[in-house]
Structures are given as structure tokens and as C-alpha cells.
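As you look at this complex, bear in mind that one protein chain is not there, while each of the others sits in place.
So that you can tell them apart, the chains are marked A, B and C in the order they are listed, and the count of residues begins at 1 in each.
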Amino acid sequence: MDRKGNQKINTKVTIAGVTFKNPVMTASGTFGSGMEYSDFVDLNRLGAVVTKGVANVPWPGNPTPRVAEVYGGMLNAIGLQNPGIDVFLERDIPFLTQFDTKVIVNVCGKSVEDYLEVVERLGDAPVDMLEINVSCPNVKEGAIAFGQRTESLYDITSRIKAKARQPVIMKLSPNVTDITELAKAAEAAGADAISLINTLTGMKIDVHRRTFVLANKTGGLSGPAIKPVAVRMVYQASHAVKIPVIGMGGIANAGDAIEFLLAGASAVAVGAMNFVNPYTTTEIVEGIEDYMENYGIEDIAELIGGVRE
Amino acid sequence: MDRKGNQKINTKVTIAGVTFKNPVMTASGTFGSGMEYSDFVDLNRLGAVVTKGVANVPWPGNPTPRVAEVYGGMLNAIGLQNPGIDVFLERDIPFLTQFDTKVIVNVCGKSVEDYLEVVERLGDAPVDMLEINVSCPNVKEGAIAFGQRTESLYDITSRIKAKARQPVIMKLSPNVTDITELAKAAEAAGADAISLINTLTGMKIDVHRRTFVLANKTGGLSGPAIKPVAVRMVYQASHAVKIPVIGMGGIANAGDAIEFLLAGASAVAVGAMNFVNPYTTTEIVEGIEDYMENYGIEDIAELIGGVRE
Amino acid sequence: MSKKRKVWASVLSQRMLAPEIYDMWLASDLAAVAKAGQFIGVYPMDQAHLLPRPISICEIDAERSALRIVYRIAGAGTAEFASWQPGQKAALLGVLGNGFPLQEARHKKVVLMGGGIGIPPMLELARELAEYAADVTIIVGYQNDQLFLKEDLEKYGRVLVATEDGSAGTRGNVLTAMKAEEVEAEVIMACGPMPMLRAIKAFAGERGIPAYISLEERMACGVGACLGCVCKTTRKDAHSHVNNARICTEGPVFEAGEVDI
Partner (left out) sequence: MSKKRKVWASVLSQRMLAPEIYDMWLASDLAAVAKAGQFIGVYPMDQAHLLPRPISICEIDAERSALRIVYRIAGAGTAEFASWQPGQKAALLGVLGNGFPLQEARHKKVVLMGGGIGIPPMLELARELAEYAADVTIIVGYQNDQLFLKEDLEKYGRVLVATEDGSAGTRGNVLTAMKAEEVEAEVIMACGPMPMLRAIKAFAGERGIPAYISLEERMACGVGACLGCVCKTTRKDAHSHVNNARICTEGPVFEAGEVDI
């Protein structure tokens, strides 16, 4: 049932046994743990909140400047600053469980052991799914290293699956030669789903100061600028594996979200555009309903992978 | 000497023994063989004209639609349509040699033999350099296959170098996990220079028709949207090899061009922005001169790789 | 052919002719060199969308140095154009394309056919044909009774109307109307959706009537460099040597027999 009480429309999607009221999620790192955007968005209306990455211990992140604007998007090199799993369990989880939405916790680490510790600590927590960040381009150790090689991705995925009490989503990097190889490795290792794309590694130089704009030199490119690359990779990945794909990368409106669904995504996440329009997520929820009504689509499943070949 | 007769300013750059009056070139496939833009641009003012890719035989290219606009750029899947080396030698070369600019011929093929045939045919032609396109994402066979794996890149580069009478530039694909590995392979195989980035593979879906916008489904993403990725790769590649790097990817103005020079490019090429502003190339030539005067830079060599670490 | 240029123009007037269909006059010296069947590239001011939009010229006023375009809102770019008010600056690329071969209509019974947003170029064509002592019949096809430009066209010839929903003129397309009214044609010049142009090509082919049709395709550069907007040709063309003519340069107007559509 949609917001207008239209009984005929079903926007529910199920991923790895978890049913979401709609396919609209937040992209990790762009929505905190929901608190910062609760002034703007009724979290109860989201399919899921995907949290900022959390590690086994607090991470200070990178020096500033950490962000820079670029054409049609932005670069960020936050470096996964986070307060660690203890504070997260005490503060963020209780906040999120107040809302009628699913909770997906993004997990980061510098070694496989780091990831496993967080996954275990979350085992008894009221968390619906785990998203494993093996694709952050902004931390020196770990992270990206696991996500760019099939062998290491297979290894960390299978070890996390052996410990995880919740379904596991592996978040993939677009900075690879063949996304389908990574998608297949994650699937073969037992991942319940994959999400893509994380940011493309980029750089900006200040030509007047002749310095890097970001203290980290490189940063992750996000925003509408990367959408065509994201749609292409979601299409390729969803045709290479049987597990569900969560699509993201520059989604700004319902049309963009539907483009990802048609390409093969079972759900979508809004990232950088939260910073531009804090109401983006809920506007997309409504826009998808309107689109389905206009085209007489009763079940959102008809849209998933629905592009005509 | 710049256009204002300022004797103090040197904008000349030398790559593999070829000296260009300035570092501003055209990106292959965006400028034809110069003829189409001679209404707008005095070709004598360009550092070089890099031609549309030419093969041993005429190529019909892909079905239409071949182009689509996206946020901050465009997708293209032309498929390297070209009239073949015979027509090229009869028509395009004589046209280009009328101008006081360097001529770089972009060479494409579906097999190593195709490339070698074109390289040999060009051996006696009044051509200053060859750019080998091993990174076009829009042709099924050849092309990209050579450019995404270090072994095949090494192989084709060394075989072309064995035959080529002109210095060889290998044009690299950004659709790889580690651009430095490809850059090193090209250098090890004897390439005289590398150029990057070619387009990022992207896709656009029409959500109302639920069809791919491009007949080829995927296309190459170019324009300002990809500039941060291009600058990052030029920086990484130029620090990984000793041979010169020609930088391109979303360059729209002199500031963008200088950003690539500071990142490590010895020259730059303007691509999709020719379609947006046909005067882009010459405006950049003037803008670089103005920047050098403003900052008291006498030799453009001071800018190349000049970003402060 | 005159040199192509990117120039600044300014909006003289803007009005809605029908839902989603807008009518804009632009002050530009491109008017001095433009002719019927050519088009211009119009650039959005918003820099999120960079490419020029190819829009056919509806009317040319050389004295006022002004161009008229009648266009449909098809996306963000054309939606922005529709918001422009008099005085607004606009960047144009032009003049682009070959235009219609007017001399082929001299002293002949010429039938102009325009369908939907293919109607606007018929106006300038009809206006210019006045100097060619041609017997001009104009057949225009609309979806419904929103008959934009009909009155303007009536100044230059006999106008027949076809509508898909039958709400005005003959129910059907331009060919239905032509047959219904038993219009004779020695030359056909047409612009409209591809199915209409295919039907005209077949119709003219059977009867051996020369037909000149204006084609559309997604374009990037508009000046023949990118090879984005090609169409298959029956004879090997001088440029591509692979039977791919550039609609922006060799076209948009082709003799129907020359193109494989």
C-alpha cells in the first residue's frame, strides 16, 4: 500500500530474507546513524538506514581538508572516522531501533580480525543486516585492499560469513577492471548480497596554491557525476550473480533510483545527494510510487532488472 | 614567445623528441581530422591535432543511438567508425599538413595485425607521432582487450614499437584496478609516451521506455564529470613511469589544463568539451599564457608535475 | 556554405503554442545566413547539461536579424529554454545542416508534410518557396486539435490537416489526408517522426516522386566531428566510405532514396 492508500501497489522488496517496506536506503557515511537527518526525514518512511562505518575501536579519520566539491559531485577523504563499536552499540543502535525501518550496519576494519570482532559484537544486537566495507579508498591499510582482489575478497567474505549472525552484504569498489569477477567472488564465498558502487578514486589540485585540495591527496568521487558508471556496474554485476544487488552512485531523484532498479538492483541507496537535498530519500519513495501508478505497475518486482534487452 | 609577444614565456614542450609549440592537443575522436573545427579554431595555434582513430580497413561503427547526454558529460558508443587508412592518407593527412601544428594519428584495430598494418602504412607519411588506441570500450573485439591486461598491453606495445617509424603513444583505459601497472607495462615494452584517460565505461537507461539509451547498451563517459578520476590517474601514472604522460579527461578551461600539468602531464588534450565550446582549445592556449604571466612562470616545464607534495 | 559559429543571442519573445510546445524568437545575426531546413544548436545555461540541443529553424526574419524556433519540451534542456524570458541571453551554435533543395520545387506541385514537432521547419520552407513559383500544398499531422502553426502556414499555401484522434481534419496521418484529398505531388518535402518518414519514402518510391525528408538523431557536436548522428545511406558517401552519412552535416535533409531508414 502506498502513501495515498493505494492497495494495489507493492513497493516491498526482500533481500536475504529481510523484507524492506520500500527499496530506498541511505548510503553508508552520508547519513550518520540517522540522527543528523531526523530533522528533515521521517526515518520510519525509509526502507533501511545504512549506518556510517563502524570499527572495533574508535578511528580518528584523516586530517582536513577532507571534502572538496567537483563538477556534479564531491570528493571525500574522511578516512572512516568513527567512535568504535562500544559507543555505537550504546548510542546509535538504541536510537535507530526507535524507528520502524530496517537497520544495516556498515562494518570497517584494517585487518580481517578487526572486521570479525565488529561482526561478533553485533551478533546479538537488533541489527537486520551487515554491510562490509571492503572498498573505502581513503584508508591506507585494509579496506580497499580486500575489495580490489578476488582472492582477498573471497577470503574475508567467507571468514565473515562463518561468524556473522545477520545476512552479509559485501560493498564493492568500482576501481576495478572487471566488477563481475569481484561480484562472483563475493557470491562464491557466501555473501548474501552485494552493494555497489563505492566511490571512484579522484583527485583535485588547487592551481593557484599548486597544492592538493584534500589533505589525503586523493578522495572518493560521489554524486551525479558517477551515475553512468554505477548503473553500468550494477547492470553487469546483477547479470553475473544470483544474489541481490543494492545499487548506489549519484542517485538524486526517483528517476535515477528507477534506472538502477531497471538495471538489476533490488534496492537503492542515496549518498552524496543527502547533502544537497536532505529530503532526497523520502522524495524518492514518493516518486517511485507515483511512477508505478502512472505506468500501472503493481509490484516493484516488475521493475527490478526490467530494462528491455 | 606568447601571443602578446612576451619573449619571456616558453610554452613549448618536447615529448619523445617532438617539440610542440604548446601543450594543448585535441583528444582523438572529438575533433575529426581537424576539418570540422577549422571554422572555429585556427589549427596553427594548437600544439597538435590528434586524429580520429584510423584502422587498416573502413569500419562502419555501431548502430545509433550512439551518443547520450549525462550529468556533466556524455556517453558515446561510436564504435570507431572510420574510412580506413587509404582514405585517411589521401584526404586527412594532406589537409592536416597544410597547418603549422604537429599531427598525431590515432590507430585502432581488432587484432595486433590490424594495428601493425596501419602503423606500417603510416611509416612514410608526414606524421609526427602515433597514438595507439588500446582502450576504446565500444568495440567488441580487440581495442579494450589489449588495454586492460598488462601482458597483452606489453605484447602489442613491443610489436608496434618494432614496426613504428614514429614515436609511439599508448592510450590507456581508466577501467582498470591499478593504472600504474598498465603504465609500467607500456613503458617496459618501449612506449615513448602514454596518454590517459580514455573514457570510463558507463550506461544510461530511459526509465519511461525502459530501454538502453545507447544501441550499444554501454558507452564511454567523458566530460567534466570524469576529471577528478583523470587527474588522479595522471598523477599516479606520471609518478610510476619516466616516459611523458599526455593528460585528458573533462578538460574545459585553462585551469583544468593546468591542473593536469601540475599532476604530472607533459601535455593535455581537449575532448568532449570541443562539442560544448568549439573554441575551448585556443582559449586554453591563451589561458595558460595568462596564468604563466600572472604567476611569473617563464617556462611551462615549471608547471609539469609541479603540485606541492 | 557559411562559417559555423558559436554566438550569443538574446530572447525576443517566448510563448506557449500548445501543451509542451513553445515558440521563441531569438535575435541573432545567424539569421542572415540561415535557410529553410537548417537547424541551430541551443545551449542550456545550466552547466549540468552541456551539449547544444539541435532545434530546427521555424522562421527566419533577416531584416530583424531574428530566428524563430518552435520546440517541444523533451527534457531538462528544453524545459530550461521554455523558462527564458525576453532579454535572456542564449548561446547558439549555427547555422547547421544542409537545408531543403528549394530549386527542386521550381514550377512544380510541391507537397510539404510535417508531423508533430516536424511541422515547424515547414513554415520557413513554405515561406521561401513563394519565390520559386511552386504550387504549394502543406499537409500537417497532429495528435489532436492543438493545431499549432496552422494559421502561420496558411499564409503560404493550401493547408490540409490530419489528426491521430480525428478531432480535426482527416483522421489519420499526413498520407491518409493526402490520399483522401487526392493531392497531386511532383515533389515532396517532409519532416516528422521516423514512421511517417518511412511511409513517405515508400509512398514516393512507388510513385517515382522525388521526396526530400529531414531526419533526426541524437547529436553531440552538431558539426560533423563526433559521428554520433549518422544514418545508413544506400550509396557510398564521400565522407565515411561506410554508407554512414552525418545527419548534422550531409543532412538533415536527404533524398528519400538515398537513405536506408
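By definition in this document, a contact is a pair of C-beta atoms (placed from the backbone, for glycine too) under 8 Å apart; a residue touches a chain by one contact, two chains touch by 3 or more.
Nothing here was measured: the structure is a model prediction, and the numbers come from that model.
S.K.: Out of A:Thr14, A:Asn44 or A:Asn277, which is the one that touches the chain we can't see?
M.R.: The one listed residue touching the chain not shown is A:Asn277.
S.K.: With respect to the chain omitted from the figure, which of A:Asn22, A:Asn56 or A:Asn76 is a touching residue?
M.R.: A:Asn76
S.K.: Just checking the interface: what residues of chain A touch the absent partner chain?
M.R.: With respect to the unshown chain, the touching residues of chain A are 29-32, 36-37, 39-40, 52, 58-61, 64-69, 71-74, 76, 78, 81, 83-84, 87, 223-224, 272-279.
S.K.: May I ask you to list the residues on chain C that touch the chain which is not drawn?
M.R.: Residues of chain C in contact with the hidden chain: 45-48.
Just so it is clear, only the chains that are shown with their structure count from here on.
S.K.: Comparing centres built from CA atoms, which chain ends up most distant from chain C?
M.R.: A
S.K.: Which chain's mean C-alpha position is nearest the mean C-alpha position of the whole protein set?
M.R.: B
S.K.: Please list all residues of chain C that touch 2 or more other chains.
M.R.: Correct list: 48.
S.K.: Counting only residues that touch at least 2 other chains, which ones in chain A make the list?
M.R.: Residue numbers touching two or more other chains: 72, 224.
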